[in-house]
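Note that this complex is displayed minus one protein chain, with the remaining chains in position.
Showing chain A:
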Amino acid sequence: MSSDVRFTDFKSDKQPTWCPGCGDFGTMNGMMKALANTGNDPDNTFVVAGIGCSGKIGTYMHSYALHGVHGRALPVGAGVKMARPDIEVMVAGGDGDGYSIGSGHFIHAVRRNVDMSYVVMDNRIYGLTKGQASPTSRSDFETSTTPEGPKQPPVNPLALALASGATFIAQSFASDAMRHTEIVEAAIEHDGFGFVNVFSPCVTFNDVDTYDYFRDTLVDLQEEGHDPNDYDDAKDVILDSDKEYQGVIYQDDESVPYGQHQNLGANMSEIPDGAPEDAMDLVREFY
């Protein structure tokens, strides 16, 4: 069935309630297209969504899905993929979900390198809770809980990923539909943990990191002739705080996904209808 899947098959009939103009529309469209373009269909895809405006994606997309607890989407995704290597797993959430309450999981998901994709809709704000500072907010960004700005440097999620041993690091922009889709496709096709940080502007609560800001400043690495296999070049791009980049920044071609080195291949949902045949051997071990 996969050959005639269209991206709209991944759309649910629930109308998004995002604010008109929210970056998440574009981010989601690209994810759906990328899933369809890589030969997946809703019945063999599992989407795990975080909590936030971004997390609503689970409701607006159609596939097997779980919308869980704030910050815990990555472990759920890893569990699904380990139990079901035959299923395409995509995890999505916000910058607060992934880099604040879920930051511990992010580091370990990166180094665990389970073969799945992770799309973070980074609007540098807490959207759902109506505009508080997020871990990626600028240090002088004034919000209701940080009237003078957080006065702390923002987290650099790409650097965090690199330091955690990432095998795929990319960044895209919700309104550059074509490039965003291509980049998410590459994350899906990567053998391992495909991480994409998406600039997905919040038009309601963030008047700094706007569409215009990203349009004016974004540098596309593809046009720069960047080689994603070059670790040192990737490091330079990631640590360059003067510019915003889009593209596949780093990819390790030798990546060995978790399931491969752990010999996970079985569909764990299939079990016999009684104890395993040789199970009395387990008892005899205790002689």
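Note that contacts are C-beta pairs under 8 Å (C-beta built on N, C-alpha and C of every residue); 3 or more make two chains touch, one makes a residue touch a chain; residues count from 1.
Please note the rule applied: contacts and distances are computed from a predicted model.
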Listed names "Arginine ABC transporter ATP-binding protein", "2-oxoglutarate synthase subunit KorA", "Thioredoxin-disulfide reductase" or "Glutaredoxin", matching UniProt entry of the absent chain: "2-oxoglutarate synthase subunit KorA"
Option from A:52, A:75, A:150 or A:201 whose C-beta touches the chain left out: A:75
Contact with the hidden chain (one of A:46, A:193 or A:214): A:46
Residues of chain A (touch criterion as defined above) contacting the omitted chain: 1, 12-14, 42-46, 48, 58-59, 62-69, 71-72, 74-84, 86-87, 104-105, 107-108, 262-269, 271-276, 279-280, 282-284, 286-287
